[in-house]
Structure formats: C-alpha cells, structure tokens
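Heads up: the structure comes next, in structure tokens.
Note that this complex is displayed minus one protein chain, with the remaining chains in position.
For chain A:
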Amino acid sequence: MRHTLAHLKRGEKATITDVSSIHIPLKLLEMGCLPGNTVELVQLAPFQDPMYLNINGSHLAIRKETAKHILIEKVDE
C-alpha cells in the first residue's frame, strides 16, 4: 500500500518519496518538503487536523487535504 503523509502518527518519522502531485503548493516544497527529506509528525491538532510537522528542521503546519498528496516511506526504528 502507498503511504501518504496523512497516515503518519504522532511521533513517527518517515522519508518523503514523492511530491509531484499538482495539489501540493510550490511554497511547501520551497519550505523543504522534498523527496529524500525526513519528516516527523510533531503534533496533531484536535480533530486530527492540521498536522504540525518537522521536515528536516523546518517546522510547519499543513492541512490533511494537502498531506494526503505527499507520498512517504515509513522509517523503521
């Protein structure tokens, strides 16, 4: 099954694999959301949305509707 960022649970880490969907704003890529980078879900807001992420040291929050277009591979620890 393909994992997307929306599946990530709190405290979990993953590697971003694909951000080519047209639903992902360029701004997000420019803030460091790029293939190969590590992403960690720092916190989920109440009602599970938006998501507070740490992407390679860059802290930002995005909505789940955007997160589901970002493909990831979970990092086993």
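We take it that a residue touches a chain if its C-beta (ideal position, glycine included) is under 8 Å from a C-beta of that chain, and two chains touch if they have at least 3 such contacts; residues count from 1.
Keep in mind that, in the parts below, contacts and distances are computed from a predicted model.
When the unshown chain is looked up in UniProt, the name that turns up among "Thioredoxin domain-containing protein", "Ferrous iron transport protein B", "Branched-chain amino acid ABC transporter permease" or "Succinate--CoA ligase [ADP-forming] subunit alpha" is "Ferrous iron transport protein B". Although one chain is hidden here, its contacts on chain A can still be listed: residues 19-20, 22, 25-32, 34-35, 42-43, 45-50, 52, 56-63, 66.
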